[in-house]
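Only one protein chain is missing; all other protein chains are in place.
We just call them A and B in the order they show up, numbering each chain from 1.
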Amino acid sequence: MAQKILSSTESASSPISSGTGWLRLSSHLKTRRPSPRVLMIAISNPPYNLLDGNILSELKRVLLALHPKATGAVILTSAIEDIFISHYDVGEILSFSKLVPVKPPASVVRGLLGFESWAAWAGFRGLMRRTPLAPLSHLNLYHEVTELLRSIPQVTIAAINGRAFGGGCELALACDYRIMVDTPPEGKPGIRGSGIGQPEITLGLIPGGGGTQMLARTVGPAKALDLCLSGRLLPASEALELGLVNQVVSREKLNQAASELAKRVSKRSPEAVACIKDAIHHGATLPIADGMRREQGNFGLSSLCAESNVAMQTYLQHIDSLLGPKSSMDDYEPLLEGDFVDMTPGGAKRELGKAPKKGKRS
Amino acid sequence: MAQKILSSTESASSPISSGTGWLRLSSHLKTRRPSPRVLMIAISNPPYNLLDGNILSELKRVLLALHPKATGAVILTSAIEDIFISHYDVGEILSFSKLVPVKPPASVVRGLLGFESWAAWAGFRGLMRRTPLAPLSHLNLYHEVTELLRSIPQVTIAAINGRAFGGGCELALACDYRIMVDTPPEGKPGIRGSGIGQPEITLGLIPGGGGTQMLARTVGPAKALDLCLSGRLLPASEALELGLVNQVVSREKLNQAASELAKRVSKRSPEAVACIKDAIHHGATLPIADGMRREQGNFGLSSLCAESNVAMQTYLQHIDSLLGPKSSMDDYEPLLEGDFVDMTPGGAKRELGKAPKKGKRS
Partner (left out) sequence: MAQKILSSTESASSPISSGTGWLRLSSHLKTRRPSPRVLMIAISNPPYNLLDGNILSELKRVLLALHPKATGAVILTSAIEDIFISHYDVGEILSFSKLVPVKPPASVVRGLLGFESWAAWAGFRGLMRRTPLAPLSHLNLYHEVTELLRSIPQVTIAAINGRAFGGGCELALACDYRIMVDTPPEGKPGIRGSGIGQPEITLGLIPGGGGTQMLARTVGPAKALDLCLSGRLLPASEALELGLVNQVVSREKLNQAASELAKRVSKRSPEAVACIKDAIHHGATLPIADGMRREQGNFGLSSLCAESNVAMQTYLQHIDSLLGPKSSMDDYEPLLEGDFVDMTPGGAKRELGKAPKKGKRS
């Protein structure tokens, strides 16, 4: 996957948003770096932070520009208070709905989308988006963005600061991690309707950005059917219980929690991150034998990196203190915290592993 | 999917079982309508409510006859006290077992089943069922019925009123929802052995109606292996904890709970229901890229309905009161309850959306 982003505009010397303050990157995106290898991207589309084709274009551009030498983790959040993404812009869907006067079979819809994908590949998307076929572009764009989130060598974290319905829930589901603010008690004055879910069916629609696929695979088909058929909106606590989000924190602690997790995982080897993401996001949806081969190929790749080579050598030097009879979980801390060997690209060449902390016992 | 049932015998003007009292539909099926768009089907095969080829034939006939203009949700239950389905008729399996004197490889078994499917398609099933190959018909019929439950544009709800072993557990697993009576305390006099599970292995058999597939996909392979290898029968509380059923209620409240859920979901757009069912039941078992395309096609279809078109227009008129700073979860109620726009076929043309209830605040 790493090759995909070699032609990027970001580099270690001129990373996107090098400062800790917010930088306006494009019409709807602001970025900042809570720590050197972590990029936080905030979507801003007042008043309701509706997702639309323009935001997807901007998101695609910034994700394609990321470089593993500069960025190891991405936090996706919103710049609007108490709203992550209200939902996808219904007006845009309606314009697509009005475009096609008859109801064609599903195969024709898929064919049209395939044609648009090909036109986009051939460089004609800009042209397409000025025709009535624009909504097809947006639907394809949505899938291209979520596919990028699943395949870039950066760990992606959705910091869900409030309402995440429909397209907002789907965007979060495409990330590797989801951290959500605790839903305020109902009716608290001044707080807008919060929660997470896929209410498309209330308008006679279904999720279109991968919601049925990601939900069914994340929480199982029974819960996915319930959520999509009822359109129920879950408070954060129920989303956590279902496994729809990884962690729930208070409103004040959201950015801190996301930044700490991002900082920790941003120290991982980008090659290993990409290999794990591919093996799980893609491989684990294949028949088991194919999935196993996909993992094997990725395992082979990760073991051939300079970084993993140095890390293995260093590990073997310290194996007795890590596995020996006097070892405890504390000895693993440098490994688990990413402090054992510098795994960032080029880092392994600079240093050859720190000894694990042994001071506590010796 | 909707096309499949166009050649049905049910229509809005003469729906199956228009009354609220029980109607005997066929030898083993009784129906009634707890609310206009909800059809409750009760299986009656005293004394143990064993499932067999005849009941499957009758079930297939009624499912094929349903029309979305008349029916939006189906409740599948039993007419026998404390028994949902004891299990599939073992005598029928034994007759198949005796039919084949040698043990052929699995491919031959699959080949025979394929031949029977083809014969059934060609109109010769009636003939087949008078030959010793009848048990092959029943096995194929089982899969045709569960496949119909997964693909008709009605939401299907199993109201499990007691014992659901083997084939009973599988029939429930093919529905979109499962509501189960609370298992009575062990040994309570007069109450028969209850619970849910796949005890086929205790007779040297394995689930044959999709149990291994539906369990593994619903509760994960580790729990599915445990249940199928041990044959363990779960009380309702454990089934709920595992996610094998969606809800557990007291014996008295089963029909009410199922009817209320059915009434709520029966207001959904049948097109959207069919699209969601297809995307989750089928799409989410495909490799992720194929599943995404399946969802896209379904999304495209659902957005091209007259009903969704009207609903989107209405939504856009009310978006500020739904998403604005003064909105709360209460404002979503008409949407979530299906009262926002009439989504039943033809309904959208009659009315152009009710305004969401704003009385509470204004």
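FYI, a residue touches a chain if its C-beta (ideal position, glycine included) is under 8 Å from a C-beta of that chain, and two chains touch if they have at least 3 such contacts.
Everything numeric in this text was worked out from a predicted model, so none of it was measured.
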{"item": "Touch with the omitted chain, as defined above, among B:Asp226, B:Glu260 or B:Asp339", "value": "B:Asp226"}
{"item": "Touch criterion as defined above, residue of A:Gly168, A:Gly195, A:Gly210 or A:Gly338 at the omitted chain", "value": "A:Gly338"}
{"item": "Hidden partner chain, touching residue among B:Val74, B:Leu139, B:Ala279 or B:Ala311", "value": "B:Leu139"}
{"item": "Hidden partner chain, touching residue among B:Pro15, B:Gly72, B:Pro207 or B:Pro345", "value": "B:Pro207"}
{"item": "Hidden partner chain, residues of chain A it touches", "value": "155, 176-178, 217-220, 243, 246, 264-265, 268-269, 271-273, 275-277, 279-281, 283-284, 286-289, 291-293, 295-305, 307-309, 311-313, 315-316, 319, 322-325, 327-332, 335-336, 338, 340-341, 343, 348"}
{"item": "Chain B residues touching the omitted chain (full complex)", "value": "47-48, 86, 90-91, 93-94, 96-98, 100, 102-104, 106-107, 109-110, 112-113, 139, 143, 186-187, 190-195, 199-208, 210-213, 215-217, 220-226, 228-233, 281-282, 285-286"}
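By our rule, only the chains that are shown with their structure count from here on.
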{"item": "CA centroid of chain A to CA centroid of chain B, Å", "value": "34"}
